[in-house]
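With one protein chain held back, the other chains of the complex are shown just where they sit.
Here the chain labels run A, B and C in written order, and each chain numbers its own residues starting at 1.
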Amino acid sequence: MLLGLAGLALAALLPAGAPQAQGTPKEIVIGGTISQSGPLQGIVAPFVKLAKAWEDRVNARGGIPMKAYGKSLPIRFVIYDDKSDPATTLSFYERLATVDKVDVFIGPFSSGLHNAALQASVSHKIPFFMVEGNDPFLFKDPNPWRVTGLAPADKEQTRMVQFLSKLGGLKTFAILARDNLHEKESAKGLAEMLSQAGFQVVYQETAPADTKDFASIVLAMKQKNPDAVVVEALAPPSNIQFLKQAREQGLNPKELFVSHAPVPVIKGLGPSSENMVSMLYSFDGDSADHKEFQELCKAAGFEPWQYSEAGIRYRAYRRIEDALERAGTLDKEAVRKAMWSTDLTLFGEEQMKHDATGFGTDMPYPVQVHDGKYVSLWPIEKGLKVHRFKDGKW
Amino acid sequence: MRRSVPVLALGLGGVLVAGLLALPWLPLAGGGYAVKVLTLLLIYVVLAQSYDIVGGTMGYVNLGHIAFFGLGAYACGIAFNAGLALPGALAAGMAVVMAFAALISYPFFRLRGAYFSLAAFGLVKLMENVTINLRWLTGGSNGLKVAAADRTLPMYYLTLGLAAATILAGWLVNRSRLGLAMKSIREDEAVARDFGVPTLRIKTQALVLSACFPALMGGLYMWYFNFIEPAQVYGLKIALQPVAMALLGGSGLVVGPVLGAALLYALEEFIWTHVEHLQGAILGLVVVLVGLFMPGGVARLAPVQRLLERIGLREDDR
Amino acid sequence: MDGTLLLQLTINGVLLGGVYTLAAFGLSLIFGVSGVLNLAHGEFLMLSGFLVFLVSDRLGINPFVAVALVSPLFFAVGYAFERLLIRPLALRKEHVRLASATLVTLGAALILEDGAAFFSLGTEFEKSVGYFLPTLRLGPLVLPSLKLVVFGLVALLIAGLAAFLKYTYVGLAVQAVTQSPRGALLNGVPTARIGAVAFGIGTFLAAAAGGLEVIHSYVSPLIGLPLTLKYLCIIVMGGLGSFVGVALGGILIGLGESFVGFLNPAWGQTVAYLLLVLVLLTRPTGLLGK
Partner (left out) sequence: MSATLIQARGVTKDFSGLRALNAVDFDIAAGSITAIIGPNGAGKTTLFNLIAGDERPTSGTVVFDGREIGHLAPDEVCRLGVARTYQSVRPFLGLSVWNNVKVGWLYGRGGRAAGLKMEPDLNEILRFTRLDGIPERRAETLTPLERKRLELARALATHPRALLLDEIIAGLTPTETGEMMQTIRAINARGITVLLIEHVMKAVMGLSHHVIVLHHGEKIAEGEPEAIVRDPGVVEAYLGTGTQG
């Protein structure tokens, strides 16, 4: 009975859907959700500021030039909190399409949310940039509107493997990943690449997402006595727990590789984090893009290395801007085509493209903790000089 | 006092009726977003209303109600992937859940009060973990996927229908012989037993009945989103939401859960679209205040009671 | 598996159980005295860990000192919590009371969680102090030192609480109320104040656990509810009003997780809830419950 009341209450939340004024648009609206509550907030919540920083930056230089309208248009981000919940995500992307009338979608975090969000792009034919979704299953259903900048999950660690095969001195690997769609995929790929590169994977296990005590896993790993221990994409907090107990239980590998180790992990290990290898979506360099990325993070209020995904976001913004500029119009089909045909060089050396499925080329770079800060192990030649083995010292 | 409200009452009554009549036509008005939002709201109506059969009428605070939703979603999804059509898959899911409910009712209803609530709450986590670990069947942490399609409209109407059915069921139960037995159990289980009420049988019937609606809802949810993960359908927050809604609206009254779902959801939607930060905290504050000052829920507040009386929705929960 | 490994797994399990027990104690005390499922218990644990981290990380104070400084404050927090939010529900009918208490504590949990998350924005979301005690070794065996400390603390607490309940007026009152609130009231026990005191002590214990948690593990705004649930399992398993039962439940779960976790990590996290259901099937009042 009172459904009606609620219906009206909600309907009241919607601005009167006046038909969009024809002719030249006033601005470019880019819409998406960023989890500011729920389990994912720890990883992505700060990126709301990053988006705003990018918006200011682009508009400061007059917006994005649009041939079709003979002028540059300012951009505007519309961002909601999806509560890390697919149902909420679904309705918010619908809102973005129908109420906020976005020109381009920028995706949420995680595959589960992407799957829900993508529906809006199909039903409303709006170009969808999957900023952080690179799991194969997202590309099962036909949808010409979606594209990601990232390489497929199972290729994520390509650069790490390249580095390790140059490094030498390591033979056996133990890999632990959290039981979660993306991280399992990524770990699987790493294991394959490692064995192709001639290494030996002596232990591979997935830990339940809510594991609070790793002592038993550490013990099992210890029995295999591997040269290198890889904690693959085992995001905080799980890896903090694992590492603390590895130290306690006396698991002392020659090389320790924690693929996702932002500040909390380094703090949690204290001095013991010295010489821990990790991955970042950025590397030291002095190209204009490096500088811009630095400044962008500053504006967002954190150091570039504090959130490894910040680099992914930066690339996404650059790809979207590039696509819009080449399209030169807000016509959805044109923007879509432009997105698929990206061919952009970033950081002086990165060739950004897309394959036929919609996967991109972005991959993280190896880094290592020296005195509580990350130093880049890239390019490889430089990295080999900088790199130190952990040699079981915590 | 009664004299002072008729205008307002009639007015609001009219609005309610209008809103109710408007529901089926809403999609034609083309509010894509409104349809999606209302679908979610209706999902909560189904969950809160069916929770209240056991939680409100019988007085067993079942913190594990969502387990039926999750199990229904998975059972239906698996059946759907096995090639059954939606009706068949839904039926299969419902059968599984009802069997499950009947099965657990024996051990769980040996527990009283807080103990029962606790064990039921624990059940949710147990279900989640088991679902994750039975990879071969459920896809584990990879989640369960069914063929995608735009099912917005059918989902909306099916959910609307199911919500109506759930409300009707609640209404019938509260008036039925079974309902009276459930109320007597709520008031004093031992005495009810002394006066011939076969308490265990009644409790089992109540649980199974309250389980079939979330089961169907879960099935539809799975079919609509075409992808679910264990944490999504067995989450602790989702588990508590219907309980909070029922209590906010007025547990034990049929209008209660509906009212509660509508209010809490509208509030949530408003906060999340208009407030920058601390949305969860605001929501929490509201929940606390309700628990403190409205033990009977909104529907039992005197003015609301008068209002309901005017529009003929006042119920007798004596 | 060989003997050393078995022994190691047992040690780890028992010590882990100790960690669980510490906070579960507080919840059991609260549950026993006020009959309230305090869904916010884990949030207090989280909050205390949060503060301990800030004090030790920002002010550079030794984390153990920080725990000693922070956790006593939570006695007041718990006391106030009971006075403001729980006692007003005391006179309601049982099922209504259970429901309202669920709402109130759930709401409080939401507020604390979201508040903590808000204040973490832009800084570490997961908080963990990089502080280690030297690892003790017994031949091939490893004795996780910090957990050992916690375990000792728990042992002391059990002894202390037992003495407290036996010999002090408040303690006896607490027991009386746990047995039968009405009876206690009739015998002139100020049940209201006792309730508040119990909440105070219980919350203090949670805070202590939180402080240690942030040292040997981590604390994030989201750990509250899941932990509360686990502790609830433990006290229901152990049986209400029985502190030894709580310890037993905790250690049982610790051992279960240790061994199952070794044989098959996937099922490690399921043990607690399986055990709960098993125990309740066989003993509806818990292991040592009356």
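Quick note on the criterion: contacts are C-beta pairs under 8 Å (C-beta built on N, C-alpha and C of every residue); 3 or more make two chains touch, one makes a residue touch a chain.
Since this is a predicted model, take the numbers as computed values, not measurements.
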- Note on the structure: Listed by label, the shown chains touching the absent chain are B
- From the listed residues B:H65, B:K125, B:K183 or B:K237, report the one that touches the chain absent from this view. B:K183
- Query: Looking at the whole complex, which of B:R151, B:R193, B:H277 or B:R314 touches the chain that is not displayed?
  - Reply: B:R193
- Message: Touching the absent chain: which residues on subunit B qualify?
- Response: 177, 180-181, 183-184, 186-188, 190-199, 316-318
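The definition used in the following text is that only the chains that are shown with their structure count from here on.
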- What chains, if any, are shared contacts of subunit A and subunit B? C
- Message: Need the most distant chain from subunit B, centre defined as the mean of C-alpha atoms.
- Response: A
- Query: Measuring from the mean C-alpha position of subunit A to the mean C-alpha position of subunit C, what distance in angstrom results?
  - Reply: 36
- Query: So what's the Cα centroid distance for subunit B and subunit C, whole Å?
  - Reply: 31
- Query: Listing for subunit C: what residues touch at least two other chains?
  - Reply: 114, 117, 121, 226, 266, 269
- Check each residue of subunit B and list the ones that touch at least two other chains. 129, 132, 277, 279-280
- Please give the residue numbers of subunit C that touch subunit A in the complex, ascending. 5, 8-9, 12, 16, 57, 114, 117, 120-122, 124-132, 135, 137, 142, 144-146, 216-218, 220, 222, 226, 257-259, 261-262, 265-266, 268-269
- Task: Could you pull out which subunit C residues touch subunit B in their complex?
- Result: 31, 35-37, 39, 85, 88-89, 92, 94-96, 98-104, 106-111, 113-115, 117-118, 121, 225-226, 229, 232-233, 236, 266-267, 269-270, 273-274, 276-277, 280-281, 284
- Message: Could you list, by residue number, the parts of subunit B that touch subunit A in their complex?
- Response: 15-23, 26, 31-34, 36-38, 40-43, 45, 129, 132, 140-143, 145, 147-148, 150, 152, 163, 167, 225-229, 231-232, 255, 258-259, 261-263, 265-266, 269-270, 272-273, 277, 279-280, 313
